[in-house]
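Only one protein chain is missing from this complex, and each of the others stays in its spot.
Lettered A and B in written order, each chain numbered from 1.
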Amino acid sequence: MTKARGRGMASVNYPTGMNLGGDPSQALVHSTTTGSFIVTLSSVDLGQGLRTVMTQICAETIGIPFENVIIDTADTDTGPHCMGTFASRGTHRIGNAIVMAAKEARAVLLEVAADELEVNATDLDTDGKGNIHVKGAPSKSIPVFQVALAAHFKHGKTISGRGMYLRERSYPEPETGKMSPADDYAHACTVAEVEVDTETGEVTVISLKAAYEVGRALNPKMVEQQIIGGAWMGMSHALYETTEPYYPDRAHGPVDFNQYLMPGPGDIPEFGGVILERPAPSGPYGAKGVGEMTANSPIPAIANAIFDAVGVRVDSLPITPEKVLRGILAKQAA
Amino acid sequence: MARVPLTFTVNGSEAAEFIESGAMLADVLRDKLGLTGTKVGCQQGTCGACTVTIDGELALSCIVPAQRVEGRRVETVEGLADGANLHPLQRAFAEGFAAQCGFCTSGMLVAARALLDANPDPDRAAVVEAISGNICRCTGYEPIIAAILSAAADMRGAAGQKTA
Partner (left out) sequence: MEHVKKFFADERPEGFNTIGIPEKRTDSLGHVTGRTQFYADRNFPGLLHLKMVRSPHHHARILSVDTSEAAKVHGVVRILTHKDVPKNIYTILCLIQVEPDDEPVLAEGKVRYKGEQIVAIVADSAAAAREAAARVKIEYEILTPVFDVEEALLPGAPLVNEFHGHNYFTYEGYHCRRVRYGDVEAGFAAADHVIEERYSSAPIEHAPTETTGCMVVPEANGRFTCYSNTQAMYFTLDNTALILNLPFQSLRMIGGTSGGGFGGKVDVIVEPIAILAAKLTGKPVKYEFSREEEMQVSSPRAAERIYIKDGIMNDGRIVARQIRLYVDAGAYSRHSPYGTTKAAAHMPGPYTIPNVHVDCHCVYTNRTPSSAMRGFGVTIGDFALEVQMDKLARLVGQDPMEFRIRNAYRDGDMKAHGKTTSGAALVEVVQAAAALTDWPLSAAAKAASSMKQEG
């Protein structure tokens, strides 16, 4: 039994959003009587943590604590239009819509506070902790709570905002393909270390380590969740998964998880990563989309590592032990 | 289909229902008792989302005929917390970002609790073995393993303090 080790890398970029279709999303933001803010959407959380990152975006833009923002999604009777959650568009498109709505709400908030404090709105700033104060004179301040009450019961103002994101739709030129697919691209480079059993063709992934450039990591732990979860899915694509093991023949398609193979907790490699940020000018606080890219670079990195280990190229996915072993045997025969 | 009576204990309380004779335990828990924390992912017994314990043993409730639990003690994810106090495993999962979509989480927690009840000081291999019947499509498993080890350490520490 011989185990051969190898190392391979791959570098990729990935576009943010679904641009060829305009890619719109909208958001509504309003304050309650007591200065909590509700963000109303029709957007879907698939597990990526949309509700959390949108809370952060709204809180930051208005200048209030994270805890004072509620995300209300998804009900098409109350939530304005959202194209949907896919194409790594959510943080960027929905986030931008919320920034716009939150800015409008913040402007009213400061207007009412200015009235209460008898200063100009331009003299005011939020402290992010629930208060509004005069710039340079932090003791001259008023709680957001009080401003909200005043707006509702004294001033007759609604501290609210409306936001919309729409990118001009791009129509590819049929002849040349000139088109405008995306404004922003995230980047990743993965290094994979594998060990190949030369008698069985089985590949063990020892480590998947990568650098990710994400514009801005609005919630670093949630970016990490995408990095690790995506690396696992990439590994699964590379070595395990398919609904048609004899593609293009449709025979023996798996119908349960005993037959549709994915790496289990005992098969996972050492995960490692670093995060870079080159803010996207068009992104909310510079964020780019991350959720899809993380599954892509591990796949060719693993394929290249296998070549490095045993000198076998498998140019078709999934790279099963059978394919690796056939390659090893062919090489030995040659 | 004929209806039959079923009496059993779930999370320490008695349940008594008339159920379809062919009903699976998962459907009784979810539809009759409103305990929707137990999820159904495959109805084939291969994904682990429906994991509960029956008399302390792990079971896949989507393929256990409900009548099998007559007179027995069932525990679901809803039985982990002590009122408003989260179980250390629940705290560890929340703090450790060990859940994304959350659909596998109930089954993972029940499997993890069964492990720690039997072995308060598991090594990584024991944790991996314990959750090998639970599929997660989102997290890549690493944060889940870390959360279980962290909870185990917390519980050993707390137990140590109690006896100290």
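The rule is simple: contacts are C-beta pairs under 8 Å (C-beta built on N, C-alpha and C of every residue); 3 or more make two chains touch, one makes a residue touch a chain.
Since the model is a prediction, treat every value here as computed from it, not as a measurement.
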| item | value |
| --- | --- |
| Touching the absent chain when the full complex is considered, from A:4, A:44, A:150 or A:164 | A:44 |
| Among A:4, A:38 or A:74, the residue in touch with the chain that has been omitted | A:74 |
| Interface residues of chain B (partner: the chain not displayed) | 1, 20, 22, 30-31, 34-44, 46-47, 49, 76-78, 80-81, 86, 89-91, 93-95, 97, 99, 101-106, 109, 135-138 |
| On chain A, residues whose C-beta touches the chain left out of the figure | 7-15, 18, 20-22, 41-47, 49, 51-52, 55-57, 59-60, 63, 65-66, 71, 73-77, 79, 81-87, 128, 172, 174-182, 184-185, 187-191, 209-213, 216-224, 227, 230, 233, 237-238, 241-245, 247-250, 253-257, 260, 262, 272-281, 285-286, 291-293, 295-297, 299-301, 303-304, 307, 313, 315-318 |
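Keep in mind that, in the parts below, only the chains that are shown with their structure count from here on.
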| item | value |
| --- | --- |
| Length of the line joining the C-alpha centres of chain A and chain B, rounded to whole Å | 30 |
| Residue numbers on chain A that touch chain B, as the complex places them | 46-49, 221-222, 224-225, 228-233, 256-258, 262, 264-266, 268, 271 |
| Chain B to chain A touching residues, read off their complex | 42, 44, 46-47, 97, 99-103, 125, 127-129, 131-132, 135, 137-145 |
